[in-house]
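A short write-up of the structure that comes next.
Missing here: one protein chain of the complex. Every other protein chain is in place.
So that you can tell them apart, the chains are marked A and B in the order they are listed, and the count of residues begins at 1 in each.
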Amino acid sequence: MLRFLPAITLLVFLGPVAAGLAGTLLPAFGYLPALGGEEVSLAPWRRLAAAPGIGTAVRLTLTSGVLSTLLALALTIFVFAAGHGTQALTRVKRAMTPLLAVPHLATAVGLAFLIAPSGWLVRLIAPWPSGWQTPPDVALVQDHLGLALTLGLVLKETPFLVLMTFGALGQVRADDQLRMARSLGYGLVQAWLKVVLPLVYPQIRLPVYAVLAYSLSVVDMAIVLGPTTPPTLAPLVLRWFNDPDLAMRFQAAAGACLQFGLVAVAIGVWRAAEAALGCLARPWLSGGARGGAGTVARAAAWAGLALLFGLSSGSLLSLAIWSVAGRWRFPNAWPEQLSLERWADQAPALSGPAWTTLVVGIAAAVIALVLVAGCLENESRRQRRPAPGALTLIYLPLLVPQIGFLFGVQVLLVWADLDGGWLALIWTHLLFVLPYVFLALADPYRSLDPRYARSALALGRPPWVVWTRIKLVMLLRPILIALALGFAVSVAQYVPTLFAGGGRFSTLTTEALSLSAGGNRRVVGLFALTLAVLPLLGFGLALALPAWRFRHRRAMRVGA
Amino acid sequence: MTMHGLEIADLDLSVGGRTLLKDFHLIVAPGEVTTVMGPSGCGKSSLLSYLCGTLEPAFQASGRVRLDGVAIEALPPERRRIGILFQDDLLFPHLSVGENLAFALPPAVRGRRERWARVEAALREADLAGFANRDPDTLSGGQRARVALMRTLLAQPRALLLDEPFGKLDRHLRERVRRFVFDHARQADLPTLLVTHDPADAETAGGAVVGFPESLPATRANLLQFGNNGRQQA
Partner (left out) sequence: MMRALLTMVLGVLIAGPVAAEPWDATLAEARGQTVYWNAWGGDEQINGYIAWIGMQMRQRHGIELVHVKLTDTAEAVARVVAEKAAGRNEGGSVDLIWLNGENFAAMKAGDLLFGPFVEQLPNFRYVDTRDKPTTLVDFTVPTDGLEAPWGMAQFVFFHDTAVVAEPPRSIRALLDWARAHPGRFAYPAPPDFIGSTFLKHVLVELIADPAILQQPAESADFEAVTGSLWQWLEEIRPYLWRKGETFPVSGPALHQLLDDGEVDFSMAFNPAEASAAIGAGRLPESVRTFILDAGTIGNTHFVAIPFNAAHKAGAMVVADFLMSPEAQVHKQDPRVWGDGTVLDLDAMAPADRARFEALPRGIATLAPEQLVPVRPEPHPSWMVAIEAEWLRRFSS
């Protein structure tokens, strides 16, 4: 039974991606019998090229996507180079996990509340010392350079890269290498950059590509923070998908293919740049420059981290304050009254989407866990090494832009008459939850000492008992963390809910986004805060439960 | 006339083209401790893995193994009734000492009271009465080694494999634990196979000593002869 699990997982998992890509590619060339497209033609592409704003949209997508990835990567490198092995770095790691858990939309909405010209930060300096009685007429959010969007993306992507790098460091015996380099006279930062980074980067390459793909194709953050006339490519394509004019569907499919192409090209160019940089940097690597104490790097890292944590927590706080604010006129720094009235009268409106979010999130996370644990156990029983291409396959749904294949998935679902149902919704969420659950569980699972299982088997207990009472219990903490992460990923999904839900399902994310168009900060803040809190609760449970269960077991207590 | 105990015959073991064991034979009588010594990488631990049934797929092995007259080479690990002790005690960290021991009790022993009584008896035997509810991590190295052995014995094995189990203990403790293990193995009449680097282990074991040669493969013909004191004979 267990040996079929990898095949089942692949089918459940990659089948939709492949089918979705095909289902989007064909309409892009005019072929979609269900909607009257019988002939293959280039008409959709011509219309795409003629669409108003397409050039600007593509340019904005590329600049915001690439810039945010570069900044996130740079900040990650600085943080590690400056802080490797220090106590501070461990604390940073601990602090990054909640940041990762907060859904992208909540961060985006909170950031908009924080940095907008009428936002909290400006209110703090108005009217004194800035002299502003009315908000300055500067586009700080939805600016037409996409800088607000870039900032929001950096806030969310940096924690992800930092945590992935932590994992990579473990694989690479960085401490030993670093010690060696320092004993040869290299300063900490230079040593890290020259010795550890070349080893670590290949390990985090796939996460970096995932970040790049996400930044280029994000929809919900782009709608809240990004430019509007025109927006970046993904929201534009989404708009076309929702247009009543059927001819726009084909144009939208072409746009989705263009989005896919953009991501593919961007990853390709990035890869080439990696190689080029590798070549150019060779002489520098062995050039012998020892470097100093690394104060500049440390300052940059600290500044970056301060900005990151400051803006992220400020965003969450803004959500909280607006959700309980009564009248709050500009330029007051604090609301004139605080009241829980909004919470009281929005509670019924909140409960429906909250319930849907919980059900889908838990279902997707649990199913993903069963599949992943089964595959890992199968691998462990057969004592197989993981296949080299397997990791790329796992990352695939994270590398393909959502809008690039979800339309095809929807066509498939409609054809199978499955759309608009819970099964379709959970399945579509599962596509994106599974990679993260795998990433969170694979290393702890594989690195569990196999001799525990061997001892247990030698004691005569059947494999099933060994798995459930020994192995899974010893892995309780990583399992719960993987579950919490899977849940957080599902909570944050926007485009999958739209496409698979057939308009019948509203989750906290879709609700918050549609409310954000209404400009009522109190209600939006309320929804976004609830959206943020759910995954945090999940992580809290994931950390508290093992701590309680193993409170009398010292060896099971792991330093975070 | 066949003896009972652990009988290994015609064993070939190779990995990646390198033959480690060829035409290997060994018989360990019940209650006897046979020591296996040799350089690292010569296949000693792989031999134990093979006997347990947990050999990695990279290895190819063929041969016959009988335990108390029953052929076991085709059985899955949990049905072989072969106990194994490693250098690390590998007590399950999430279970208490008592729960670790109870885990080893066969399901045929029914009822909480009966099971717990056996656990307490084993603890008394190991001079650890009253330790049932303790966290294994709070025990000293020597105590854990004793618990590990009792756990293995509670599963009522028919043979015992020891993979350098005393390596992490200091010399003084080592002697005490060694005697403890061998005494119980002999008492339970178990054929015991010990893999070790330390000649002192072989000496205390007091049984036959088998040496793996410097060059591979180890065959029946080229196994080195050691005296019972673990010293190589000419």
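What we mean here is this: a contact is a pair of C-beta atoms (placed from the backbone, for glycine too) under 8 Å apart; a residue touches a chain by one contact, two chains touch by 3 or more.
Since this is a predicted model, take the numbers as computed values, not measurements.
Under the touch definition stated at the start, the shown chains contacted by the missing one in the entire complex are A. The hidden chain makes contact, of the residues A:A34, A:L124, A:A333 or A:L423, with A:A34. Residue-wise, the contact with the chain that is not shown comes from A:T228, picked out of A:T228, A:T295, A:S447 or A:T468. When you scan A:T63, A:T90, A:S118 or A:Q177 for touch with the missing chain, the hit is A:S118. Mapped onto chain A, the interface with the missing chain covers residues 34-36, 52-53, 55-56, 117-118, 133-135, 137-139, 142-144, 227-230, 241-244, 246, 249, 326-327, 329-330, 345-346, 348-349, 414-415, 420, 502-504, 506, 511, 514-515, 517-523.
The definition used in the following text is that only the chains that are shown with their structure count from here on.
Our note on geometry: chain A versus chain B, Cα centroid distance of 49 Å, whole angstroms. If you check the complex, the residues on chain B that touch chain A are 52-54, 56-57, 76-84, 86, 88, 90, 92-94, 96, 103-104, 106, 135-138, 151-152, 155-157. Contact residues of chain A toward chain B in the complex are 382-384, 449, 451-452, 454-463, 466, 469-470, 473-474, 476, 549-550, 552-556.
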